[in-house]
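Everything on this sheet refers to the single structure shown next.
All protein chains of the complex are present and in place, except for one that has been dropped.
Naming follows writing order (A, B and C), and every chain is counted from residue 1.
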């Protein structure tokens, strides 16, 4: 199952090279992850305030294939690859129409107070293992 | 008394117009305010964790006079104009050598838990009224 | 006529105070201006590449009234107040439902090569003076 999230490129995203600044793709894919999580019924504000649990990125492996430009209508496509304990692995791509611009594998963990690993919300665990 | 703080312009700060993106001047002057506060002996981490008090910007009046560009060595010059109760007014300028690029008047307030106004740290109040 | 533009608050927008970082409101209202301009049929890429003309912000007067938080669904409301020569004045507000969070008056100018003032696109001038 692919989660799709639209992103428009604004002035703030570009740099003097006339293209999207490389760090901003990590902002785009984080918006898509938050949207995906919200769509599963997980309220990150409640998670944090009631359980003291937040998502933290542990690892990013990113390829920059083609540049995005001002006013481009992009799409972030997110696929959940693996869920183990406190850990999620996602494949995330940024595309413009049929063009693949950016591709990343992102590892996210759930951590509680003091940074200790915390169990992922059940709504997320069930995505890969509907019996879980 | 003028507080001076150096800022170098990096790729992240520019936009496709080849100049510093307008919102980033607010980042520059916030860095200068944090440096000024640290220099007065105020530890914002301790303020927040021990007293639940943070600085919040209430008002900004900003003029963009000349553009800054990649690799420019800028300086932020900060002058405290007024201190009243929970409120600071600062004049902040961004210059490149003798050139004035950006000028702002910024009103900052101290707020406690729930957003209620909190008394400014004594170390800041004493800046304008050394007998206070 | 009010132009309305939706903004969702993501992790990237917040700071350790748990609220939207003050400079990020300038990013939000710039997105709204770009969307408004696009809706008038003005292509900023073409303006820049064919005529060497870009929009530059000259002045911002901003009030921060209430904080926005992670996951908030905000709306930017933009009204064109004045158009004179190369200059636009806009009133822009960020609201969350009935709550006014942020209010700004923004002066934008059109500049050509070398930073000289350039005539605003006719599609924008006609907004305030439909006979112009």
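Methods note: a residue touches a chain if its C-beta (ideal position, glycine included) is under 8 Å from a C-beta of that chain, and two chains touch if they have at least 3 such contacts.
Just so it is clear, the structure is predicted and the values come from calculations on it, not from any experiment.
One chain is not displayed; in the complete assembly it touches the shown chains A, B, C. In the complete complex, the residue from A:40, A:62, A:80 or A:100 that touches the missing chain is A:62. Taking the complete complex into account, residues 8, 10-12, 27, 30-31, 34-35, 38, 43-45, 69-71 of chain B touch the chain not shown.
The set of chain A residues touching the chain not shown comprises 16-17, 19, 22-24, 26-27, 30, 48, 54, 56-64, 67, 115. For chain C, the list of residues touching the undisplayed chain reads 11-12, 14-19, 21, 23, 69-70.
We adopt the following convention: only the chains that are shown with their structure count from here on.
Centre-to-centre, using mean CA coordinates, chain B is 23 Å away from chain C.
If you average the CA atoms of chain A and of chain B, the two centres end up 32 Å from each other.
The multi-chain contact residues of chain A, meaning those touching 2 or more other chains, are 11-12, 69-70.
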